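One protein chain omitted, others in place.
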Amino acid sequence: MIKVSIAGATGYTGLELVQFLIRRPDIEFISLTSEQHKGKCLSQVFPSLKGWVQHELVPLGSQLPDCDVLFLALPHTASMAHVERLSGIAKKVVDLSADFRLSDPQVYEKWYETPHQNPKLLEGAVYGLPELHRERIKSANLVANPGCYPTSVILGLAPLMAVNWADLDSIIADSKSGVSGAGRKESMGSQFCEVDGGFSAYNLTRHRHTPEIEQELTKLAGEKIQITFSPHLIPMTRGILSTLYINFNQAVSEDNLRSTYLDYYKDEPFVRVLDRGKYANTHYVAHSNLCDIGVEFDSRTNRAVITTAIDNLIKGASGQAIQNMNLMMGLDEKTGLDFPGTFP
Amino acid sequence: MIKVSIAGATGYTGLELVQFLIRRPDIEFISLTSEQHKGKCLSQVFPSLKGWVQHELVPLGSQLPDCDVLFLALPHTASMAHVERLSGIAKKVVDLSADFRLSDPQVYEKWYETPHQNPKLLEGAVYGLPELHRERIKSANLVANPGCYPTSVILGLAPLMAVNWADLDSIIADSKSGVSGAGRKESMGSQFCEVDGGFSAYNLTRHRHTPEIEQELTKLAGEKIQITFSPHLIPMTRGILSTLYINFNQAVSEDNLRSTYLDYYKDEPFVRVLDRGKYANTHYVAHSNLCDIGVEFDSRTNRAVITTAIDNLIKGASGQAIQNMNLMMGLDEKTGLDFPGTFP
Amino acid sequence: MIKVSIAGATGYTGLELVQFLIRRPDIEFISLTSEQHKGKCLSQVFPSLKGWVQHELVPLGSQLPDCDVLFLALPHTASMAHVERLSGIAKKVVDLSADFRLSDPQVYEKWYETPHQNPKLLEGAVYGLPELHRERIKSANLVANPGCYPTSVILGLAPLMAVNWADLDSIIADSKSGVSGAGRKESMGSQFCEVDGGFSAYNLTRHRHTPEIEQELTKLAGEKIQITFSPHLIPMTRGILSTLYINFNQAVSEDNLRSTYLDYYKDEPFVRVLDRGKYANTHYVAHSNLCDIGVEFDSRTNRAVITTAIDNLIKGASGQAIQNMNLMMGLDEKTGLDFPGTFP
Partner (left out) sequence: MIKVSIAGATGYTGLELVQFLIRRPDIEFISLTSEQHKGKCLSQVFPSLKGWVQHELVPLGSQLPDCDVLFLALPHTASMAHVERLSGIAKKVVDLSADFRLSDPQVYEKWYETPHQNPKLLEGAVYGLPELHRERIKSANLVANPGCYPTSVILGLAPLMAVNWADLDSIIADSKSGVSGAGRKESMGSQFCEVDGGFSAYNLTRHRHTPEIEQELTKLAGEKIQITFSPHLIPMTRGILSTLYINFNQAVSEDNLRSTYLDYYKDEPFVRVLDRGKYANTHYVAHSNLCDIGVEFDSRTNRAVITTAIDNLIKGASGQAIQNMNLMMGLDEKTGLDFPGTFP
């Protein structure tokens, strides 16, 4: 029995962790925290859980009992404020915030506009994208779970970072996310009537997921990568679609391009490279830990057009966090995640 | 290993059966049929299944191998045309169509405007609402899986059929369904732009689920029940909410009313009677086999107002079919269904 | 040139007033008020208006210049707190809040849980449903614009209040509203992810629009009417559909029933009684001041089932307010409102 605690259980990623782990016979919940709802039962916050979860929500600052795995589903800056104390009670920590994703604390400070509070712990943190860092995750004590956009962008571009036809200065990531990516909080911009029937970009050229993407692509390419990253809001709840552009220095056949992807991901349980003429669609990965990748080559302009689709709350957050937990605990990586999307 | 075949695997209920059963280690798919898509793989029809289902779709008329359980997810009239032949290859049959729900073939003919083709098999068919007919389902060979609307209405009214305060002539069922209830077929009325942003009633006073509801309520009440049933279309994919009205001959406290429901459903794994002041919401049962029931009493008019919520594709169709299969095969009824809804 | 001021211009009903009146050459805006956004231009709050409205938003408490018509688009209780002072600057006042709709201040106090602050002004207020009170509206100085639900319910039942076949104790109004009915404010219950894909009832048996409906039906019937009123939330922005039930003491043909409606509304420019077999649909009245009425008779249960559809922000609020303004100013009632719905 794996003893699991979740700090920040009343956000959408906390809830998604509960929804996945509740189905597993090998998991026992120890503590579920919430500041706003402390004292209530989680099923009072989320009536969908009535009859399944009886735990009383406790504040993060209370004396939490020991556990095997602690998930931190807290806002950024809150994670780094609490992680030192909390890592004392947990053998393994998976942090779903941004606080331990950027290995350079100065980059963190520049983009998050606050100094990093725990550069020492940062050194030991592993970026939790299993397709890139599986072995290091297995032995890590603190895993920084990737952002939703970065997961979709990095998986879509990783196979091209090592080929020599690609112009690595030309990368553009045009990403589109469902509204749940904004988290569960009251805001005018996420009110139903403000979102329904509208589509727009936001935070163009300055979204905080940019350095995270660049850090991982830079590692893969072995040279400094800078990209243009454009997030957009889709009037729907779940899913991210990223459309990725990269110029090629020479013509490549679409089949060769697809082979590169098929080879790169041939052993990956959660990445599907789509057949010729198929496009990634968030609908087909919803409620699953899968990432679909569509591969196109525009021979008129010598430009690859890659589309990736994930469920932002699962492969983009809680599913990947569980995948990381599985690796950290020596389990089969697919445990509790081994199913396709739910449609429609 | 239970050998399962699905006739009509490319509709939404067929797909939902696959999505649930694919997760079970005790289930093996034998045949998946489709007329329209025969020869293709199911994952070509539903790309969400890529990598999980390799079965080639075969036509219903082909020589199907034997199986333990056959699900008929066919349009009405198609089921009764094929069931005799098909029941030869299957130990147990769960029919998701309307063809074997009405025990009186004349009632069938009146509402479906075609004579019943197999009155003999009809005699042995059991109406598959486990909360009402659990014991008979266990030993049935042919179970008629209830309609989505009837499931939501009958479960909401059953506890009141035996009390003596209720005026059984006063029942009104105002039901609202997501669009997936119309099935997976091209129709102008289900086109996105025709549905999105609109809400309306349809088939008022003449919907075919009316006699099915009345049949079961009549059995429970021991007297002939006639109701007004009003279906509506919600611009969303999944879920049915029924708002049920019944006059009382005397004032009853809301707590007493709720107790009646709590008692009636105290041992039911998939029915949740909500707490005071809580309303059934399709969002909280989505992707689960649960039925939530909210209980209100309007003391100004001595009228009970009951709300029920189900996922129309699950408790209203495929989940309930699996619940029936579990019962027919001597398994724990909750097998593969034992989890709450997925939110958001 | 009619000089118009709007108190509360940054809610959805205030915005809708602006959107309609901006197209009229005979209207000039004098003051637009907002507490939250004072000092800003309205187009900073609603970017859709960029280039069309330059007015700076002023606080309600500031010295507002005189005008011909003042629309109060304020929350209830705020209207009655300000109306006395404000009626000094305006020849005519249309109040879109609930404060002057209930002619009995004790009924107001019971349902709104606060004493009425201005019973004297209440005496002179006219309930602004032109189909019922056209002549009194023409000469009124203060019109209480009806609630969105009451408009849809009263128009649907009015023709039956004077016939002798109807059982007036049996009225049930099952109403469904788009989310914009909740107004423009941050709330968890109106967040996109909480609403999208879900459908539920709320405030069953206790919604504040109940006494308003009963007051008007009582006037029409000449006897005290009590109804059961059940509001529901639809995951869409605009529109109300009400499904109305009333028992008949005798069988009536559907054609006779429809004739009753056609006669009653034969001179009404904004009410359409639909043809046999047609159902009211919010989609077909969206963005218009129309109310569609569908008429069905359930001959199995001797019960009429009436459906009505309006755009809650227009015939349910701002369009009707403009219709009232037109009447109060001696204009053609249809001025600026004389067009059908926008589809899709």
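Per-chain residue numbering starts at 1, and chain names A, B and C are given in the order in which the chains are listed.
Everything that follows uses one rule, which is that a residue touches a chain if its C-beta (ideal position, glycine included) is under 8 Å from a C-beta of that chain, and two chains touch if they have at least 3 such contacts.
Computed from a predicted model, the values in this text were never measured in an experiment.
Undergrad: Just one of A:35, A:56 or A:174 touches the chain that is missing; which is it?
TA: Counting the whole complex, the residue in contact with the absent chain is A:174.
Undergrad: Per the definition of touch given earlier, which of B:42, B:57 or B:179 contacts the omitted chain?
TA: Missing-chain contact among the listed residues: B:179.
Undergrad: Using the touch definition up top, pick the residue from A:196, A:216 or A:333 that touches the left-out chain.
TA: A:196
Undergrad: For subunit C, which positions touch the chain that isn't shown here?
TA: The missing chain touches subunit C at positions 12, 15, 19, 22-23, 46-52, 180, 197, 237-238, 272, 274, 278, 281, 283-288, 292, 339-344.
Undergrad: Which positions on subunit B touch the chain that was left off?
TA: These residues of subunit B touch the chain that is not shown: 12, 179-180, 184, 186-188, 190-197, 235-237.
Undergrad: In terms of residues, what is the contact footprint of the unshown chain on subunit A?
TA: Contact residues on subunit A toward the absent chain are 169-170, 172, 174, 176, 178, 193-194, 196-202, 204-205, 226-228, 230, 232, 234-239, 241, 243, 245, 279-284, 286, 294, 296-301, 303, 305, 307, 309, 344.
Here is the rule we go by: only the chains that are shown with their structure count from here on.
Undergrad: Can you figure out the chain closest to the middle, judged by Cα centres?
TA: B
Undergrad: In subunit C, which residues are in touch with two or more of the other chains?
TA: Those would be 193-194, 196-197, 235-237.
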